[in-house]
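To start, the structure under review is shown below, and the notes come after it.
Then we have chain A:
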Amino acid sequence: MGANTLAEPFIEDFARAESALRAPASPWLHPVRKAAVSRFRESGFPGRRDEEWLYTSVARVLGAGFRSTPAGAPPPAVAAGAVARARLLGAEAPLIVFVNGAFRRELSRLEALPDGVVLESLGAALAAGGGRLEPRFARRLLAEERLGAGAPPRADEAFAALNTALFEDGVLFETAPKRRAERPVEILYLTAGVAQPAAIHPRNLFVIGAESRATLVETYASIDAGAAHLTNALTEVWIEPGASFEHYKIAREGPAAAHVAAQRTRQGARSSYATWFVALGGRVVRNEITLSIEGEECESGLFGIYVATGERHVDNHTLIHHVAPRCHSREIYKGILADRATGVFSGKIHVHQDAQKTDAKQSNDNLLLSDGATANTRPRLEIYADDVRCTHGATVGQLDAAALFYLRSRGLSLAEARELLTRAFADELFLQIESLELRARLEGLVHASLPAAGAP
Partner candidate 1 sequence: MLEIKGLKARVEDKEILRGIDLAIRAGEVHALMGPNGSGKSTLANVLAGREDFEVTAGTVTYDGADLLACSPEERARKGIFLAFQYPVEIPGVNNTYFLKAALNALREARGEPELDSVDFLQLVRERVKLVGLDETLLQRPVNAGFSGGEKKRNEIFQMAVLEPRFAILDETDSGLDIDALRSVADGVNRLRSPARAMLVVTHYERLLEYIVPDFVHVLHQGRIVRSGGKELARELEERGYAWLDGASRNGRSAAPAEKSAARKSKG
Partner candidate 2 sequence: MADSNRDIEALANREYKYGFVTEIDSETLPRGLNEEIVRAISERKTEPEWLLEWRLKALRHWLGMTEPSWPNVRHPPIDYQDIIYYSAPKQKARLENLDQVDPELLATFEKLGISLEEQKRLSGVAVDAVFDSVSVATTFKDKLAELGIVFCSFSEAVQSHPELVQRYLGSVVPYTDNYFASLNSAVFSDGSFCYIPAGVRCPMELSTYFRINAANTGQFERTLIVAEPNSYVSYLEGCTAPMRDTNQLHAAVVELVALERAQIKYSTVQNWYPGDKDGKGGIYNFVTKRGACRGRGSKISWTQVETGSAITWKYPSCILQGDDSVGEFHSVAVTNHHQQADTGTKMVHIGKNTRSTIISKGISAGRGQNTYRGLVKVQKGAEGARNFSQCDSLLLGDRCGAHTFPYIEVKNPTAKVEHEATTSRIGEDQIFYCNQRGISTEDAVTLIVNGFCKEVLSELPMEFAVEARNLLGISLEGSVG
């Protein structure tokens, strides 16, 4: 079986690393890891017919295979300039840096953290006795509990199970109740000096305390552009009642990198949440967001932009569970695809029976800039409540010929006109960002990644 051949090395990785992964101060953790690896062993990776992995092949993600780096490898040297270049925010913003999955205090900037905000190594927190984290860790979403706890392992959760089994470190981000952190904080996951294809499993836990407010930027980047590595990240987010959280994730790893990530968020009553995914790099990217809206009167926004050139493949997979009534969700994903790149959007809105007065809107628009590019889109609505307003829309097309002509008639070259319209397609989305500074920085980043305007 192909899937088993792919799975075996990860099971070996676990056997090899098992003793090193034990955190004696957090005795509850190891059984969680063991359970995850056994679920993974049972389910294996998703096959080609798995509806949730319809357009992305696991064989393609894993390529020649990735192995965890043995513990105790010497940390690679990273220049401060390289860190600065990978940052989205200015030098003064609090920063936590990981290189090849390991926390690097000397590259981080944690002294500027405001009171009531925790930004630290999750591994260190667990090693120091993470008992208080247990109730927040590797928990199922309310929506999933309702759909049936103790369900058999599912292949589409294989990567998440692997992360739970194998993660070494990641970020613990917490804001105390009522703490209004106005300035954003930043996380950097870098890879450097990777000799063989390496698998890295970053693990994040974000807890946004009741009535608090926070903004976080998370970037994944490769310092050596050609290095092959797999990032398999898992992020759990708890947004407590009345809290407000803005989360920006940027994936801009090198052209040999594979990036698989799952983000699982629960929203408490009257909370507000905006989560951004900006995919600009990597050979294969698969980003999953599962949002469970568990309290009433929440606001949620899922925004994504993916730019792919060459042979790159970007798969955006989102699932919004409207569990509680009177919530409002907006989802907008935009893809710009050139050369022989493939963009995938698969987004589902699931409105549960009690979630009356749900207002959910979802859209996915794709711009195909070259003959060889492909867009696959699957916006899905699954609705079990009657008093709801749900809409979705999807489009695939090229730049508007009339608009191109108009710009050229005003004196722009074809290339300029194409560039302008392509930027405009992307920029429209950034209007959702309130902070002008963040908006400008993200726009700049995306513009720099857009394919050079070629002939039509």
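Selection rule: all candidates are chains of the complex that A comes from, given by their letters.
What we mean here is this: a residue touches a chain if its C-beta (ideal position, glycine included) is under 8 Å from a C-beta of that chain, and two chains touch if they have at least 3 such contacts; residues count from 1.
Given the structure is predicted, the values throughout are model-derived calculations rather than measurements.
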Chain touching chain A (counting every copy) in this complex, out of 1 or 2: 2
Footprint of candidate 2 on chain A - complex, ascending: 51, 54, 353, 356, 366, 368-371, 373-398
